[in-house]
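The complex appears here minus one protein chain, its other protein chains still in place.
As written, the chain order gives the labels A, B and C, with residue 1 at the start of each chain.
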Amino acid sequence: MSDPMRIRASVVGDKVEVKVLMAHPMESGLRKNADGSIIPAHFIDRVVASCKGKTVLAADWGPAVSKNPYLSFRFSGAAKGDMVSVTWTDNKGDTRTDEAAIA
Amino acid sequence: MKRVLSYLLLSVFAASASAQEIDPTAESRELMGDDNPAFFWETRGEALWKEARGPKKANLSQCDLGLGKGVVAGAYAKLPRFFADTAKVQDLESRVLTCAETLQGITPAEMLKVRFGNGDDQRSEMEAITAYLVSTSKGAAMQVSMKHPKEKAAYALGEQIFHYRSGTHDFSCATCHAESGKRIRLQALPNLTAKADAQKAYVTWPAYRISQGELRTMEWRLNDCFRQQRFPDLQYGSEAAVALTMFLAKNADGGVLEAPTMKR
Amino acid sequence: MTPIHVSRRKFLSAASKFGAALAVLPLLRPFAAFAATERNTAAFSAKSMSDVIKAYGGADAKESTEITITAPEIAENGAVVPVTVESKIAGTRTISVLVEKNPAALSARFEIPEGTDAYAATRVKVGETSNLIAVVQTADGTFYAQKPVKVTLGGCGG
Partner (left out) sequence: MTQHPFIRSLALAISLFGLTAQAAAAKPEPDVAKVLQQSFKEKGQAGLDRLQQDETQAACSTGKPVQPEAAAKIIATNQASVRDPADGQYLGDWKAGEKVAQSGTGRQFSDDPAKPSGGNCYACHQMAEKEIAYGTIGPSLKHYGKLRGTSEPILKYTWAKLYNAQAFMPCSLMPRFGHKDILTEQQLKDVMALLFDASSPVNQ
C-alpha cells in the first residue's frame, strides 16, 4: 500500500502553484540485487492533475524520474478553497489519487 | 569611494569563490527547495507514536522524553540527557526504546527488527518515529544540560571516542571532522569541534538521504561513519553511541533545529 | 484506472512483442490530446533527442533561448537532480525533459493545457555527467534548450 501524496497548492499572485511529493520506489529495472538478479522496473508512468473537473496538468514519466518523485506546476482559473486532485498510475497498474484545498 | 566599492566587490567575489571551493554542491541542495520526502517518514512516525500497540495495547503518548510525560515538542533540543528512571544518559532513540518497552511491552529487539531501512520495503519504525519526534522540535534551539555528573561524564567519554584512532586505516572521527574548510571528494566536512560547523551539522539530522531514498537518524549517521572508519558495528543506543551524540549535541548548543532535512 | 487503460496496456505489450509498437504508436496518440492517452513506449526507449521527437511525430528541433532550464551545475547526487523548465514560446503544448546520456533519454513529458503555465519542476536521475535537454512542442514546431550537469562522487567513497 502506498503512502498518501503530499499536495501543497497555494495562490501566488493570480496563479495557483502546486507542489506534489509522491511516495514511490521509481525502480529503473536496471539495478541488480545482491544475488545478481535484476530488480524489476516499478515506476509511475502517468500523472494527471485536475481542478474543478478540468485537467490542469498531465504527464508521462519514465523510470528516470527520481525515487519519491516531486512535481510542481502553475495554473490559472482557480481560487482559495478549490480542490486540486492528483492521480498517479504506475507500470504495474497501481494507482493512487489524493487531493488538497488551495490555500 | 570607487576604490572602496571595487574592493568590496572583489572581496564579495573572493568570498563566494572560496565558498564554492569548500562546498561545490551547495547550489544543488539550494535548488531542491523544501519539498522533502522525509514527510512520509514523519507521517508514518506520528501514526506509530499514537497507535495502541504491543502486549500492553498502549500508545507512546505518555512517554517522557525529558520535558514530562506526553511532551514532545522541543524535547529533542534538550537531548541527550540524564533520566532518573533508567539512571542513564539517553539520546532520543534509546529513550524511545525505553518507552516502547515500559509503556507498550515491545522489546528493543522487536523495535529494532529493521534497525535501518533500505529505502524500500524494509521500513524501520525507529527511523519513522525519530523523524516525527524531531520534526516537532523544528525551530527550537539546542540546549543540552551538563549539570548531572553522568551528563558531564558522557560528554568527556564522547570527546575521547571522537579522537580515538584505530582499525586498519588509523581513522577516528577527528580524521575528517576536526578542521574547518575541508572536504572529502566534493563533500564539505563540518568541523565538529567548532561551534558554527557543529551546530550546522547537528541541527540538520535526521535527514532524507537522496542517494539512499531513506530517512536517516543520528544513530545511523554514527554507525555508518564507523563503518567507513573500518570499525565494527556500533550498537544502537550503546554507551559509545550516546556519549558521542552527547559530545556532538553539546557542541551544537544554541543551534536552531531544522531537521528533518534533505542531504545528498 | 479504467479497464480500458489496462487493456491498452496489454495491447501495447503484445504489440511491442511483435515489434509493431514503434510504427503504430504515433498514430494512436494525436499530438494535442490531453485525455488519458496511450504511453508512447517508442519515445521512452529512444536513445537520442531526435528519436524522441520523431516518436512524437515531430521534425527538426530548433534551439531556443526562450526556454529556461534551471538545474545545478554540479549535482550533489545523480540520483536526484532538481530541474525546472520554463518556456516563453507562445502556444507551448508539451515540455519534455531529457537526459542526453541516460540509457533512455526521455525522463518526463508534461502536457500543458490551456490555462496552465508552460512551466514544470521535477527531479530526475542523471547517470553520468551529461546535458539536460528541454524539448518544447508548439503548433508551430519543436524547440529545445540544453544545460550541462556534472555528476560527481561525493562522500567517503565506500
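Basically, contacts are C-beta pairs under 8 Å (C-beta built on N, C-alpha and C of every residue); 3 or more make two chains touch, one makes a residue touch a chain.
Quick caveat: nothing in here was measured; it's all calculated off a predicted structure.
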Contact set of the excluded chain (shown chains only): B, C
Chain not shown: contacting residue from B:Asn59, B:Ser238 or B:Thr261: B:Ser238
Of B:Phe171, B:Tyr202 or B:Trp220, the one touching the omitted chain in the full complex: B:Phe171
Candidates B:Arg29, B:Lys88, B:Arg183 or B:Lys200 - the one touching the absent chain: B:Arg183
Contact set of chain C toward the excluded chain (per top definition): 74, 150, 152-154, 156-158
Touching residues (missing chain, whole complex) on chain B: 22, 24, 156-157, 159-172, 174-176, 178-179, 181-187, 189, 193, 226-228, 230-235, 238-241, 243
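Definition applied: only the chains that are shown with their structure count from here on.
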Chain A and chain C, separation of their C-alpha mean positions in angstrom: 16
Where chain A and chain B are represented by their mean Cα positions, the distance between them in whole Å: 30
Gap in Å, rounded to a whole number, between the CA centres of chain C and chain B: 38
Multi-chain contact sites of chain C, meaning residues that touch two or more partners: 79-82, 84, 123
Residue numbers of chain A (touch at least two other chains): 66-67, 70, 72
Residue ranges of chain B touching chain A (in the complex, touch as defined): 35-37, 39-40, 43-44, 119-120, 210, 213
Chain C-touching residues of chain A, taken from the complex the two chains share: 15, 28, 30, 45-46, 48, 54-67, 69-77, 87, 89, 93, 95
Residues of chain C defined as touching chain B within the complex: 70-77, 79-82, 84, 123, 152-158
